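Got a structure for you, questions after.
Missing here is one protein chain; the remaining ones are kept as they sit in the complex.
First chain written, first letter: the chains are A and B, and each begins at residue 1.
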Amino acid sequence: MSLEQFKDRNVSQNYTYIPVDKPPVKPLDKFKQVLKRTFKGELFVGLWVVFREMVKFDIHTVQYPKEKLPISPRYRAVHKLYRLLESGYERCIGCGLCEKICIANCIRMDTRYDENQRKEVTEYTINLGRCIFCGYCAEVCPELAIVHGPRYENASEQRAHFVLKDDMLTPLDFLKEGKQQEYPGFGDVSPNADERIKKTPLAY
Amino acid sequence: MTLTEFVIATIIKILVVLGLFSALAGFGTYLERKVLAFMQRRLGPMHVGPYGLLQVLADGIKLFTKEDIVPQNSVKPIFMIAPVIGAATAFIALAAVPLFPEFEIFGITIHPIIADINVGVLFVLGVMASGLFAPLLAGMASANKWGLLGAARTAIQLLSYEVVTGLSILAPLMLVGSLSLIDINNYQSGGFTDWIVWTQPVAFVLFLIAGFAETNRTPFDLLEHEAEIVSGYATEYSGMRWGMFFIGEYANMITIAFLASLIFLGGFNDWGFIPGGLAIVLKVSFLFFFFLWTRAAWPHVRPDQLMWLCWKVLMPVAVINVVVTGIVLMM
Partner (left out) sequence: MFEAIAFYLFSAITIAMFAITVLSKNALYSMSALAAGMVMISGFFFLLDADFLGVVQIIVYTGAVMALYAFGMMFFDTTRDVKEEIRAPKLVFLLSGLSALLLVIALVAPIVSDHITALYPMTEGVENPQAVGIVLFTKYLVPFEVAAVMLLVAMIAGIVLAGKKMDESLTLKVEEEFQEKGAK
């Protein structure tokens, strides 16, 4: 399916005008209209339509907690922090870009230098009460460390759930089992990233 | 039958009718939700019990345990009494309806009618009409604009559609020559072709339309038209008081279905190989289904269209029907 029909902003060209008769003025014409509407059987057409649907039993209900609709890989729900596949270290290098770009101002991080003089993230929280799930943090992340996950059921006893770093970070045992899948969603490198890559312009 | 036996039998009948019809009214809500859902390609209640059957029970528990809110500026006694009128009149009207043919149990012949008065039709219609005092009082007492609008609509709806109901059943009553529902039923005992609906089709249609208006079902559901006046007369009600309106409405629907099948559709006479008791249950079920069916299919009308329909179409048609019936009877 091409995207052309969605890009077309001139929507009115597909409109068709239904001819509507002017309402009758003379009493006799009004009477005729009443007779026509009464005996034309439009009411029974309505009855037939709903009855047909009942007999066909073509049910469109999704019984939500038991069944769920599939969601797009680009769905932007609760964030995830990823680990490096080989070493298991956190991918986050503490650059703070996500904190800077966050337009809802809901990301807070705290960093320090560890014994090897590498930056280490000590605290990382996202206030999901303020987050608008715009996806800028995932897009801006240079290390693909923060992505949006598919988990959209944000119900819990406490607000503090979901927002802490430990909850978002992939657990180590989970990683060892090889269950951390590279996320093809928002903020990911595009499939043709290798072709599009350019040399950094160092002219200045 | 001695007096004591009569009193005991009557009390048992009253209890049976009360219990059965409140249960049926509750079950009616389940049926309505299911049928409407199927017609709109949905499933309806599914989670409580198998196929959502226990939803009625869950709703009942919810209604009973909800807080009973009485608004501060309302006229409290009348506000509290109004739903009781709604539920009570619905069941009182059932007192004069012969529900089934006579049957024998333990050697006693039982007439399944609580009070066999010889003006049964008028009694049922009169009590059902006075049942419309419930929304009227509720709306006027709740000190709420939407409630008041609902009450005003109740008043016009009752005053207009009383006329149509009365005139529409006048013609079949002229044929039968009696106001007793049992006599009307016996008049049609000759089988399928004897049904009054074949001789009085216009009266049947008029009676059904007026019945929809009297029970405020959908094409004429103006008293609590959600899209226009929030919830009409029931805006300020909560919990069991609101539930009583609901029970009253569904009991009224069943009563109208019984009346229509008794007067026009051959009542509880045997229908071919189907015994009378089953026949009337089938007819009432179909009419009840028809109530739900129209709710899925047809839109609301405006109040002015309602008045137009009543005074400019239905009433003249009803009068003409009565006159024509009279002329035919004289000849």
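Following the convention adopted for this analysis, a residue touches a chain if its C-beta (ideal position, glycine included) is under 8 Å from a C-beta of that chain, and two chains touch if they have at least 3 such contacts.
This one's a predicted model, so the numbers in the text were calculated from it and none came from an experiment.
The absent chain, not drawn in this view, touches the displayed chains B throughout the complex.
Contact with the chain that does not appear here is found for just one residue of B:Val119, B:Ile274 or B:Val328, B:Val119. When the missing chain is restored to the complex, the residue among B:Ile114, B:Ala152, B:Leu222 or B:Val284 that touches it is B:Ala152.
Against the chain not displayed here, chain B makes contact via residues 73-75, 77-78, 117-119, 122-123, 125-127, 129-130, 132-133, 136-137, 140-141, 143, 148, 151-152, 155-156, 158-159, 162, 166, 178-179.
Please note the rule applied: only the chains that are shown with their structure count from here on.
The mean-CA centres of chain A and chain B are about 49 angstrom from one another, to the nearest whole unit. For chain A in complex with chain B, the touching residues are 34, 43, 46-47, 49-51, 53-54, 57-61, 63. Contacts from chain B toward chain A in the complex involve residues 35, 38-43, 46-47, 293-294, 296-298, 313.
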